[in-house]
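What follows is a short report on a single structure.
All protein chains but one are shown at their positions in the complex.
Lettered A, B and C in written order, each chain numbered from 1.
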Amino acid sequence: MFTYQRRVEFAETDAAGMVHFSVFFRYMEEAEHALWRSVGLNIWESGPPSQGFGETGSVSWPRISARFDFKAPLKFQDEFEVRTEMGNVSRSTIQWNHTLMRGDTIIGSGSVTVVCVKKLPGGGIKSTEIEPAIISRLRLALSA
Amino acid sequence: MFTYQRRVEFAETDAAGMVHFSVFFRYMEEAEHALWRSVGLNIWESGPPSQGFGETGSVSWPRISARFDFKAPLKFQDEFEVRTEMGNVSRSTIQWNHTLMRGDTIIGSGSVTVVCVKKLPGGGIKSTEIEPAIISRLRLALSA
Amino acid sequence: MFTYQRRVEFAETDAAGMVHFSVFFRYMEEAEHALWRSVGLNIWESGPPSQGFGETGSVSWPRISARFDFKAPLKFQDEFEVRTEMGNVSRSTIQWNHTLMRGDTIIGSGSVTVVCVKKLPGGGIKSTEIEPAIISRLRLALSA
Partner (left out) sequence: MFTYQRRVEFAETDAAGMVHFSVFFRYMEEAEHALWRSVGLNIWESGPPSQGFGETGSVSWPRISARFDFKAPLKFQDEFEVRTEMGNVSRSTIQWNHTLMRGDTIIGSGSVTVVCVKKLPGGGIKSTEIEPAIISRLRLALSA
């Protein structure tokens, strides 16, 4: 399990006085990116160099599915943590499972499935095999 | 089915050149709120008056579950529509199902389940029965 | 003067019950982009085609200065309009002046200065002369 610490910022709240539900998806993504960095990887440069892809690498990781179940609200300045685990891994996809905790209170849990894609000459993208070395390295973050 | 029209704004895109995945949850909520307005309802004033709730009404509609499956990207200035249908309705919850289309292209689909809650004197909230008149009225938006 | 109509969405509010102050800068940008579209221009394709710039065109319009003075709050579902005028125009910059109104109430006013830049081979950018035809066309939006 990988743990990511965070505090609620004011711009993340809404007029109901709690964090807007869409922001939890940003929290899950932040944890995923922090996990990559924690083992010396950079999701933004995760392939051989290429031109024109946005990323400096030649592969990208768009999200294909995301869900979150909300149990308790988070409020401005609350400190919480995201606990991240790796779910199903296929040839080209990784499912990340996240639980948000404020102290001992479960705020909610969700999962995000990402797919590794490479850019095609015509501008399209195509799912591609995730390098086994990347999966091995990412698993290191979870056993720390 | 209720239809909500929208255009992608620049602040909604990310460095991969497409709409950030968390923004699709805002699009689904916008469609839901527009649906309420389309039949003369206001989700923000959907109960007898109260003090201190944020909302001017005495009930509120927090989200308890949300998911989205991504099929194709949306880019800056793309015009799209959200097609909204009512899924399961229980005593205190409504599931909203949404499909996003850009022309004939399916961008993705998702659902958001909301619960009707009332405020308790101590500051807490408790799920409460949805007024049947509200359900009836909301259904009108779908048959238009 | 160009006029852009908008309604406050829930995700734009904060726990003080009003639109978060940073969102007004998004409103000003939305109005600017709508102004371009209103005269058949596309800020995202505003130059000869190029590769690798993000935009499909070879020039881009980063913001170099932005300010806003807040007079009255906007709340969830408020309808308002942005009234946009062109301020100082130099060889490579345009200053856009915006006033936000909710009915007869002034919500606030601000300005955003943008610079026209072209991409250099090494990846940098350099300010470049704005095509006079673009300025002429943009002025049309203001006299409508």
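Here is the rule we go by: a contact is a pair of C-beta atoms (placed from the backbone, for glycine too) under 8 Å apart; a residue touches a chain by one contact, two chains touch by 3 or more.
All values reported here derive from a predicted model rather than from experimental measurement.
Within the entire complex, contacts from the absent chain reach the displayed chains A, B, C.
When the whole complex is considered, the residue among A:11, A:86 or A:140 that touches the unshown chain is A:11.
Against the chain not shown here, chain B presents residues 10-11, 13-15, 17-18, 20, 22, 51-52, 54, 75-76.
Interface residues of chain A with the unshown chain, by the touch rule above, are 9-11, 17, 26, 29-30, 33, 37, 42, 44, 54, 76-77. Remark: the residues of chain C touching the chain excluded from display are 15-18, 21-23, 25-26, 29, 54-55, 60, 62-70, 73, 112.
Keep this in mind: only the chains that are shown with their structure count from here on.
Interface chain B/chain C: over half of the residue numbers present appear on both copies, so the contact uses mostly the same residues.
With each centre defined as the average position of its C-alpha atoms, the distance from chain A to chain B rounds to 24 Å. Inter-chain spacing, taken between the CA centroids of chain B and chain C, is 28 Å. Residues of chain B in contact with two or more other chains: 17, 26, 29, 54.
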